[in-house]
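Yeah, one chain of the complex is gone here, protein chain that is, but the others are all in their spots.
Chain nomenclature is as follows: A and B, assigned in order of appearance, with residue numbering initiated at 1 for each chain independently.
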């Protein structure tokens, strides 16, 4: 391999405290929005209509929160997870500023934890990644940890350091990416749902009913759109020789599908404010149909804000398994159809 | 099913005269145009080039008429046709205003007819749907009727009312969405065809020659782009258990394919002014190749306009069947290859 190609960092290449500025900066446009719409069909009115967004207080329709996430995440892949065995988790994940078409996003990560595994073949790398817009202001801040291969099993392990991470983002930290909205201007006929913040209660479960099949071309187009070139999603030739025998769908694709499906039941949950944690329980492949259901874990007022309230949701996505009976666990194990278990905060208008 | 999810209206839920404002408003951008181009490859110069459009009298390249239609139609699906068995027909379908990138579209439908079927399991719902832009002006107005399931066969039938509908849109109602054009500035080399309005005659048949295969990812991306989430197009898991055993391609996809193919022979038919009627004769599935041919049914001057003239066309689309011999009927039945029979008006520059 040429010294000029990127073979990715191995576990022993990471240094605690080091800061990595990622390539490639990316101007996100209405073109990206259109393609995201074509791939997921989100129907939340705020992101769909400049008019609707302006009437309630945005400058125009903001980018879908997950599009911002995918673009930022994609930049971290070549430096952080090219040699990852598994993407283990997310924590303290907060959207900090609305992002509009025309913004240029870039990303920086800091290594905040390292832990070699006992087999000495792999280690866990914790990074705090931040996305910035062209003004230099942060738009997204999150921690993720991944299991990364060692290049050389005999390489010395770094001192073990595991960061303390919050189990959930506190309600007081929510809402920075949501301007104060005009509740009276929020039109329920246009948004497609009469149910506002106060209409949901902790413990409530919602089957999102619809199913969406995934095609190879779709997840490839989506993942390339984010400039995420992790080989498991694209290199069919290599994947046919691997344990699954096929391409793996980018985990974020399942998150976007579940979010879009959740419109049916959560039509006014117009903004993801934070992600508390998430687990890709099982891989997703093309040819399967994704379903989802959600449970309201908690409801929370936002300090100093009477315009919006927050629901803490647990959304479960499945493959080839409708969710009318809310599949989750069989004993201690996940139901084999479950692919995603996501814990996050959404904002809804108050009545 | 949660009380918050939309399971769609059943036949007995519709009330004659009721007005339904549809979610979700949608700002249509050059991003949507690009994706539409990638899916259908329309080659009409007016919609393709801002320069060409400006020279003849548009503010810039307008959106493809069918993109406007699909976006408006998509909004009506969750309220009108989620429980539809079949989309039966269109009438009195008129484009009323040019729509440019940046416009925000929304839709309203009025129930103008109801008729229970004799089996008492289904009924026919007639709606007049209108698309509006952000100024509140109508851009599209059409009637469609669909066969909708009853939730409860024993539910009382509403009084039967069948609206009177015109067999065709009169020539005097055409052209509102087409500004006065400068015939002299219309460049035949750039448009790709020397044939203007006066070069076509009633009875003329044109084989559009080319064939276009449809992929699952393509029709899914297109249909999601319009936020049309009718389950038959996406829920592979459910469809494999259904009578066709696979996903159905959105009927509008066939219309867009036929329109794009019709460029070969109708290169200056730059605007669909109205649709008189249309029938999705048979379902289309991925893996098939679509062909099309057209017959000129009628030619018409537009009152008070010497810049453009109208051709009334009947365009027939087929699957896996080239159209050199103009396939249509075998006796009383349609040729089994026919999937679409569309009667509509297009405008061409006069010479």
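Rule of thumb we're sticking to: contacts are C-beta pairs under 8 Å (C-beta built on N, C-alpha and C of every residue); 3 or more make two chains touch, one makes a residue touch a chain.
Worth saying up front: this structure is predicted, and the values here are computed from it rather than measured.
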* Asked: For the full complex, which residue in A:51, A:65, A:216 or A:343 touches the chain that was left out?
  -> A:216
* Which of these, B:191, B:229 or B:276, touches the one chain of the complex that we don't see? -> B:191
* Out of B:48, B:104 or B:235, which touches the unshown chain? -> B:48
* Structure fact -> Residue list for chain B contacting the dropped chain reads 29-35, 37-41, 43-45, 48-52, 61, 189-193, 195, 199, 204-213, 215-218, 221, 264-267, 287-289, 291, 320-322, 324
* **Contact footprint on chain A, counting only the chain that is left out** => 1-2, 4-7, 21-27, 29-32, 34-35, 78, 102, 104, 106, 134, 215-218, 220-225, 227-229, 231, 234-238, 247
